[in-house]
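Have a look at the structure that comes next, please.
Just one protein chain is left out here, and the rest sit where they should.
Chain nomenclature is as follows: A, B and C, assigned in order of appearance, with residue numbering initiated at 1 for each chain independently.
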């Protein structure tokens, strides 16, 4: 059995513990190389300012860190499993190339505030990317509304025809909702936009660091003063990020659900281009909306990530706990899912068609029952009586 | 504001803490009166056997406990908030009526094993009730299949017509699934069917109790020997109970989803009697399947209860932690939801109708595409080629 | 068995369905009476403005609605199970007392937008209450810091002594975090602060309603224009409310975890007054921090509510679905838990003591290892070398 093979090779215990604790962190950390370098650049400059590094030392560190960013952008920087994480890998490269100087970069900081800082920079950029993609989705929905908005179709409640609706009303619901989602993304951004650099292991540093300087250098709106809060906010801020992403995904879940239902040939209000549908291995007749089903399903992945973080960071005392390392993957994958889904949802809207004839066919008489009741109201009948009058027409009908 | 009023009345702190810690426990505990008495009866008899109580004392305790059960069955036993929980209320009544003797009943046990025992007895009875109701649901689905089974209708995949199905196939899917659910309920029952009485506060008792005797007396299959495990299993066993309930509710969720969709007039395969549907306050035309929507929704409540228990009991050391008190409500409400839902789902099946004409109308030509391909296979064509041959017919069609 | 009795009495099906669909809604709705009346007052005035009601009619409706608010505040307004919900109960009373006029109040609205409006008003007031209680908690933490802030104690990482910390640093972490929570509550408030009244059943009303007027009358910051979005935001907005509440509860969970741990006699840094602790039924020696354990546990209830809402509102098409009715309880109970917990946490902080002697005893030499390393750094040694130098002292020690 595969698993047994893996474990039965007689690894010494040290190796097993190492294997378990490193996990895939060294891979996930590949996403953080640039951000860790940017934070190190700010830190090095600050160490220069407060007299711990010489100007020349700062310059050499900054130059080397920029070189690493470049390497990474070119896909040439790797983190080996043995190095454990991005911070070690970068410090190793600095020491390899700059000798003693490389060892000095860690003065006045801990891996705890270092990873927190890199993650924040990463999160800020990805929240911005989500906002940008949300705006594109809004644009696509707007275009869709411009093209098809005037078409009327039945509005449903309880999955039953209710009253007349329109494509415009439908598309604008998603536009308004996504605009509110952008506000939630902004709230998350504001929360995250505080610099933890200088909080060290979670109880501050005996050195007098200039935390305002590094914060400004990295583009943070403010300093997160309290070191215990800095550690406490790891996991916590991630929960708010994932909540905001979940709300974006909620809209996509709902739009996908509508489109799966109302593009059924039995309704035919919406039409997906053939190239958006997939076939079956056994049924030659099938054109399946797999892409919509997966968009619908991805919402649940993001929600489960939020729960995971909320659960694993609970019942723990203040101060860094290694448990919190597991929040990296949910946030990173949460961002990727949301960004891909937004992009794809926009493309769907760009290609989606409305079948006017089917919409019209759907507007059967019962959809106008409320309007008829209001005609009676306009003639002076109290609403409840008008309602009962019209309701008689629908007695005994399915 | 309502809430502020509640808190601003200047309660002394003691009262606030008491209020908070008691919570609604004294109300929930009303469900446990009988079970706590049954456990106390077994405990009293055992104390007699090991010589701590005299025969006469045992008899008086047993008589009084049976009287309390009777009172409870007649709705005449109450637990006041001040008494905090069922155990105190019963002990108080025993002491009121039996004097010194009432104080002796707690010998050799703790509230920790006492509540555990009462809960287990309660859970066993409720798991049995769920199994019974699941069998009734299976019977209703069987009757439904007998009445309508031969009717053919389209089977869907990806919410798109796929191949011919039948009411028989549909109903039997739910029968087979519910049978497997019953196995899960039985697994939960087996797990719970071990007596914790005698584990005291979670580290055993200095007295030599006869735990086999009380276990047998209460109808437990075995003794849960280890006191630390007894405490550790609180919350843990509840998670398995709720998982088994969630699987029952999953089937009901799925059946409700099918019925909501396929009783839409646009399909009309299924028909809900009028008296199962509700109206709208504004739209005189509406007949809404609220009951199905609520059945669908209740699944999520049960799942969230399971999660709640799994989350709140984590990251805690062994030994009783008060956190675990909060598992009472999720389990009790989880049982009630599942039992009501099963009952209602059975009634639905007893009243549900199939519209044969609509089913037939739904069986459009494309549903038979796979069958056509297999006709070619029978003539010797490899399946992949037959598939492509038939697929040509559906090119470019929605 | 209790459950079977309930169901086996041969209720006719109608009653069972009614029982199931109404559920406890009529009880929960008791919290909404005032808000529903306030919304009805605004609606009545608006109907007057657009000429559907006469001035005199408006006056009578407003007067009667204010009378109902008064009744409710005096605990004299009830909703019977038969009436199903607050809206029906109020409309019934209006009709009883005002005859035909009572029937007119529902003109131009649906229960869908009516309940949405009442819920929003309720949510706004409760979010404000949470913010107020959060401020009080911040004040209590501030006082605590003023009293004990200068006391030093060990800071822990990985639940192991790490570096010196202080009560001030500890208390201010919770202050800063709660301040950020208030921002999240405000985000939720902003989201909710849009008036859905006039969106009717979710597809607008054929009448020309003055939605800006009612919004302003009720104190909403703006109109939620799109009727489909109004419905779609039910469940969705609740998820954001519960997320914000969960973040408040997260801090309380963490503070409680710290206090449970560090008030153990083995540490003794913090001391709970006796009257905050509870005893054991079997162990005469016990003083248990039940109140802290329950505060810790309540977090998980709120998180599970958020999940429940996020799960049950998913995979559903646009337009009202009855499933969403189940979001009432989680939000209402979520508010109550959070408000009570905040209040209690403040009281705890007001009564909590710090044991200076124990804190000092905890500050063993190893806590200063990092400081020693920095002494070497100040003398010019690269940090990595200083680290290794000091680390030698701790080799082989637990």
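Quick note on the criterion: a residue touches a chain if its C-beta (ideal position, glycine included) is under 8 Å from a C-beta of that chain, and two chains touch if they have at least 3 such contacts.
As the structure is a computational prediction, the values presented were derived from the model and not from experiment.
Asks: Of the chains you can see, which ones touch the chain that is left out?
Replies: A, B, C
Asks: Just to verify: which one of A:201, A:218 or A:354 makes contact with the chain not shown?
Replies: Result: among the candidates, A:201 touches the missing chain.
Asks: Per the definition of touch given earlier, which of A:276, A:374 or A:387 contacts the omitted chain?
Replies: A:276
Asks: Please give every residue of chain A in contact with the chain that is not shown.
Replies: Answer for chain A: residues 1-4, 7, 13-14, 16-17, 20-21, 23, 31, 87, 106, 109-112, 114, 125-126, 128-129, 132, 200-201, 275-276, 278, 280-283, 288, 290-291, 293-301, 303-305, 307-308, 311-312, 321-326, 335-336, 339-340, 343-344, 347, 351 touch the chain left out.
Asks: Taking the full complex into account, what residues of chain B touch the chain not shown?
Replies: Residues 52, 100, 103-104, 106-108, 112, 155-159, 162-165, 169-170, 172-174, 176-177, 180, 183-184, 187, 190-191, 200-207, 224-229, 231-233, 236, 239-240, 243, 246-247, 250-251, 253-254, 257-258, 261-262, 296, 299-300, 303, 307, 310-311, 313-322, 370-371, 374, 377, 382-385 of chain B touch the chain that is not shown.
Asks: In terms of residues, what is the contact footprint of the unshown chain on chain C?
Replies: Touching the missing chain: residues 157-163, 260-261, 264-268, 271, 274, 279-280, 282-290, 293, 307, 310-311, 314-316, 366-367, 369-370, 372-373, 387-391, 393-394, 396-398.
Basically, only the chains that are shown with their structure count from here on.
Asks: Taking chains as nodes and touches as edges, what kind of graph is this: line, ring, star, complete or other?
Replies: complete
Asks: Does the chain A and chain B pair touch with the same residues on each side or with different residues, judged by whether over half of the numbers are shared?
Replies: same
Asks: Average the C-alpha coordinates of each chain, average all protein C-alpha coordinates together, and give the chain whose average is closest to the overall one.
Replies: C
Asks: So how far apart, in whole Å, are chain B and chain C when each is placed at the average of its C-alpha atoms?
Replies: 27
Asks: CA centre of chain A versus CA centre of chain C: separation in Å?
Replies: Each chain reduced to its C-alpha mean, chain A and chain C end up 24 Å apart.
Asks: State, to the nearest whole Å, the distance from the C-alpha centre of chain A to the C-alpha centre of chain B.
Replies: The computed centroid separation for chain A versus chain B comes out at 35 Å.
Asks: Counting only residues that touch at least 2 other chains, which ones in chain B make the list?
Replies: Where chain B meets two or more other chains at a single residue, that happens at 280, 282-283, 288, 290, 293, 307, 311.
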